[in-house]
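Every protein chain but one is kept in place in this view of the complex.
Now for chain A:
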Amino acid sequence: MSRADQPLLSVKSLSKFYGAHIGCKDVSFDLYPGEVMGIVGESGSGKSTLLNCMAGHLAPDRGEVVFDTRADGPRDTVQMSEPERRMLSRTDWAFVHQHARDGLRMGVSAGGNVGERLMAVGARNYGDIRGKATDWLQRVEISADRVDDRPTTFSGGMQQRLQIARNLVTGPRLVFMDEPTGGLDVSVQARLLDLVRGLVRDMGLSAIIVTHDLAVVRLLADRLMVMKSGHVVEAGLTDQVLDDPQHAYSQLLVSSVLQV
C-alpha cells in the first residue's frame, strides 16, 4: 500500500484549544516515507500539543491525521477506534518521551522493557524475545550483559537509548520524539543524535522531532517547522530556514543561539 510518492502521514488543519486558549491552530503538512520533520519553537508555542495530538495522546478539536496504514492504506487516525489506534501505537508508531522515565517501566529489567512491545503483539517464545532484546540493546550501544539490569541502574543517556530500543524493536515506520536530548549533557547528546541518525537512515524511518534545540534539527531533520503561539510561522528545508530565516520570530530564534 505504502509508496514513496504517497505521504506516510498527512496532517490537515489540526487544531487543539484549551478553552479559549490556543494549543495549536490549523497545522497542515505532509510527511513522506524516510523523511525527518523537525518542529521548533519556544516553550508554550504548542509543539508538544501538536505532537500529542498527532500521536493520539490528546484528542484534537479539529482536523485530520491521515496515516498510511499497512493494511488499509491512508486512514484518519483521529476517527479510528481506540483499539485500532492503540494497536497502531504498538506496531507502526513509536513515541520517545523527553524523560526516559515516562517511557520506560522502571521496575522491569532492560530486556523486559525492550521485550514488552514484542509480547504485546503476540511473541510467546522466551528465547526469541530475549535474543531480540539483546540484539537491540547492542544496537543502541548498551552492552548485552546489562540485559537483566533495571533502568534505575542506568545513566540518563543509557535510559534514553534504552527507550529508543524499546520503541524500535517492533520495526515502526513513524517515530514521534519529544525533546529526545533534553536533560542530557552535550557529549551524551551528540552520541545520542549520532545513534538516532544512524538508526533513521538504516531503518528508513520517518520521524517527527519536537525540540527547542536548533542543533538537533540541524543534524537530524530534513524539513523544519517553526511554531509560535500555536501557529506555524515558517516551514521549509532545514538548512534554508536556519540559514535564511524569513519570519521575524525565526530570525530571533536563530540569532538567539550562542555561538561558541
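One rule holds in what follows: a contact is a pair of C-beta atoms (placed from the backbone, for glycine too) under 8 Å apart; a residue touches a chain by one contact, two chains touch by 3 or more; residues count from 1.
Heads up, the rule we're going with is that contacts and distances are computed from a predicted model.
Colleague: Looking only at the UniProt record of the hidden chain, which name from "Spore germination protein", "TRAP transporter small permease protein", "3-isopropylmalate dehydratase large subunit" or "Alpha-D-ribose 1-methylphosphonate 5-phosphate C-P lyase" is the right one?
Modeller: "Alpha-D-ribose 1-methylphosphonate 5-phosphate C-P lyase"
Colleague: Of the residues A:R86, A:R101 or A:H247, which one touches the chain left out of the display?
Modeller: Reading the full complex, the residue touching the unseen chain is A:R86.
Colleague: Pick out which of A:G23, A:G112 or A:G230 touches the chain that's been left out of the picture.
Modeller: Looking across A:G23, A:G112 or A:G230, the contact with the absent chain belongs to A:G112.
Colleague: In the whole complex, not just what's shown, which of A:M106, A:V121 or A:A144 touches the removed chain?
Modeller: A:V121
Colleague: Which parts of chain A are in contact with the chain that was left out?
Modeller: 82-83, 86, 105, 108-109, 111-112, 115-117, 119-121, 124-127, 129-130, 147-148
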